[in-house]
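Only one protein chain is missing; all other protein chains are in place.
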Amino acid sequence: MARVNNPKADEILDKQFDVLDHGFVRLIDYMGSDAAIVQAARVSYGDGTRKVSEDRGLIRYLMRHRHTSPFEMVEFKFHVKLPIFVARQWIRHRTANVNELSGRYSVMKEEFYIPDEDNIRPQSSDNKQGRASEMAPEDLCRRFVEYLNKSQKDAYSNYQKFVGDDLAREIARINLPLSLYTEWYWKIDLHNLFHFLRLRLDPHAQLEIRLYAEIMADMVKTVCPVACEAFEDFILNSVTFSGPELEILKDSLSTFKLKKDELVARGLSSGEATELIRKLKRLK
Amino acid sequence: MARVNNPKADEILDKQFDVLDHGFVRLIDYMGSDAAIVQAARVSYGDGTRKVSEDRGLIRYLMRHRHTSPFEMVEFKFHVKLPIFVARQWIRHRTANVNELSGRYSVMKEEFYIPDEDNIRPQSSDNKQGRASEMAPEDLCRRFVEYLNKSQKDAYSNYQKFVGDDLAREIARINLPLSLYTEWYWKIDLHNLFHFLRLRLDPHAQLEIRLYAEIMADMVKTVCPVACEAFEDFILNSVTFSGPELEILKDSLSTFKLKKDELVARGLSSGEATELIRKLKRLK
Amino acid sequence: MARVNNPKADEILDKQFDVLDHGFVRLIDYMGSDAAIVQAARVSYGDGTRKVSEDRGLIRYLMRHRHTSPFEMVEFKFHVKLPIFVARQWIRHRTANVNELSGRYSVMKEEFYIPDEDNIRPQSSDNKQGRASEMAPEDLCRRFVEYLNKSQKDAYSNYQKFVGDDLAREIARINLPLSLYTEWYWKIDLHNLFHFLRLRLDPHAQLEIRLYAEIMADMVKTVCPVACEAFEDFILNSVTFSGPELEILKDSLSTFKLKKDELVARGLSSGEATELIRKLKRLK
Partner (left out) sequence: MARVNNPKADEILDKQFDVLDHGFVRLIDYMGSDAAIVQAARVSYGDGTRKVSEDRGLIRYLMRHRHTSPFEMVEFKFHVKLPIFVARQWIRHRTANVNELSGRYSVMKEEFYIPDEDNIRPQSSDNKQGRASEMAPEDLCRRFVEYLNKSQKDAYSNYQKFVGDDLAREIARINLPLSLYTEWYWKIDLHNLFHFLRLRLDPHAQLEIRLYAEIMADMVKTVCPVACEAFEDFILNSVTFSGPELEILKDSLSTFKLKKDELVARGLSSGEATELIRKLKRLK
């Protein structure tokens, strides 16, 4: 039976976890658990793997070999409040279901994002898309925050005035800035959520979306701890070397000496140990 | 809060509902309810529609106007056992998650579909893809069932023999017939499930898949009765007239006399009544 | 052979069609034609339908019966420049491929949308999401345009200044308004494009996205004229009556007298005529 009680997960249901200055994530509902992954995998792979003690091993095997479909059997639904420029990055993940607050139906609230001064950084010099690791001059930060404050207030008071003058909402809102907060319900399966997390936990992702991803990663861990551990070991903390790189690394790796039982002693499962030996052999 | 208790739905969880001679459908899990549809819609459409008494009206409005995304917020997971020729039609619905029994990993069981004699029919003369409404000659039915029985037994005993001779399972199975049963876990959201049901409840769908669809439609009704009623009224029992047809029907429809309050008296909601009047006006 | 020359379509390739004040649509590439739809359908339906003269009939049959997969065999790629608030509606169509200009990599250009005064309207009183059909007071229009002009200039000059001060682009841009233009390549198959067009040509769609849809509908017509005609007849100009509505309309429709040959004389194909008679019979 895959429908198991998960009191820890139920405890965070509907709880609001704050992100940025006015944003949040709430886990509204979920379906499934580590057990649901195992259950679905076993319909494919049959009876050979039935011992309960082997559940963790099976989940790790599935993750390692990118057998992704059993992870699709777990589903999550979040309620998220987020600035529009973050929403525009987020929505690029197409295999998900969304219901967003509509500025055509509703009057938007006066809630805008202003970054912490700590997060206002210069353009990165080695990363075309990101911000630098060093701080921006204090004066620049101060001026930017002042500007944001003032222009957001202006934009909102004008919006409010024009809506008050009975201008259609769908037109009145077009000059609101990308820092405006919006809200949505967002539903996604675990496989696609892992894909989202891999991209959005990456140091190259924009800081603001990364902060959402970090909180969601913790929530997911409450629902599926074993799958999340496998995701960290085999995806997040993995490194991929290309064919040309391996040509060059070959010599270093050929000095590798450990045998299977030593690998197991150092923490790999028997299956992982065999696979590592096989990978290294392929390089020779 | 969208996570409501639904004892009626929980009662059928994991219960096996038989279909065909060896097939079944089981509802393994579900997420959401009519309330989850309303909850997601309200994040889009805002506060104007908040009265609880208006939930049914809102769901019907969403269905009528093909605002489909809130229906995606409800999710179903089924365990299904079905003949391979049915599975091949079913899998064409791509927006779903599947884990199927693999004939490469597992030895298939000796379970084949044999239609009831009542369902063994001649080719339809007016429907290129289907069977006729009249019965096939008794003798033909008998011969076909005999043939199926014999050839399925032959196929399975040969399969078993070759697997016993250690022939690879993935090769040994290639001569098993399309009437062989397979199994899968199948997960889908309510919007896409309605799409599946609309196509597979249709009289043009092959009878065998229709029988699965009928049972699943009942299950879905237990989870989301209001959405299902709307689906029946606005999709299943609707009729669409094309532009050229309406040109021709115009005269008949222009004789239509009822006013809004009479329409409401005959069962339409106020919104539906207004929309019907508008539709008819468009035709004039 | 489905790869046919289409000089009319090739003529518009890469041509810029203006939309709004600074936007455009360009058809960058396409794959397939009416012939490609027919070719794919015939692999399913076999040899019965082979006469060339029957191509139009087949396409219309497919559309009428929502056999949508052959329409997926035609593909379009557009280059579009559009305000961000339009892009946010557009991107909800998930079954498409997108590459958008990134404000993290590039400095955005000073191009903002300002509606024609003619399109600045009051809130609609009977349509929660749209604008009214009557004009807004002249003074309101003038004030709104003035405001847009001024605030867009302010926003851009501040953006430019902060980027000049070496503030990270991904932060500097967060206060740019939703009226800012962005660009993308957008690729979609004909079935999903028809779905997009049906929703975005609808009078309830926001005017600004409708103007894009109208131009794209014309482009598609150049590539697949027969499919587009079928789309208009059976989707755009169709009317769907719900089960409860049909209960009420039944009496009017039962007065309908025309026979099959009269229906054909009035322009329906033989198949359509049969189907109309069948639909009306169902209602009795």
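Each chain gets a letter, A, B and C, in the order it is written, and its residues are counted from 1.
Everything below uses one rule, namely that contacts are C-beta pairs under 8 Å (C-beta built on N, C-alpha and C of every residue); 3 or more make two chains touch, one makes a residue touch a chain.
In this text the structure is predicted, and so the values were computed from the model without any measurement.
Only one of B:K15, B:R88 or B:K250 touches the absent chain when the whole complex is considered: B:R88.
Touch with the chain that is not drawn comes from one residue among C:E183, C:E232 or C:E275, which is C:E183.
When the missing chain is restored to the complex, the residue among B:R121, B:R198, B:K221 or B:K279 that touches it is B:R121. Considering the complete assembly, subunit B touches the hidden chain via residues 83-85, 87-88, 91-92, 94-95, 98, 102-105, 113, 115, 119-124, 128-132, 136, 140, 144, 147-148, 151-152, 154-155, 158, 162-163, 165-179, 206.
Contact between subunit C and the absent chain runs through residues 1-3, 13-14, 28-32, 36, 39-41, 43-48, 69-70, 72-73, 75, 77, 79, 97-102, 105-107, 183-185, 187, 189. Remark: the residues of subunit A touching the chain excluded from display are 45, 48, 64, 69, 92, 128, 232-234, 236-249, 252-253, 255-256, 258, 263, 266-268, 272, 276, 279, 282-283.
Everything below uses one rule, namely that only the chains that are shown with their structure count from here on.
Centroids of subunit A and subunit C (each the mean of its C-alpha atoms) stand 32 Å apart.
Per-chain CA centroids place subunit B at a distance of 29 Å from subunit C. Residue positions of subunit C touching 2 or more other chains: 92, 128.
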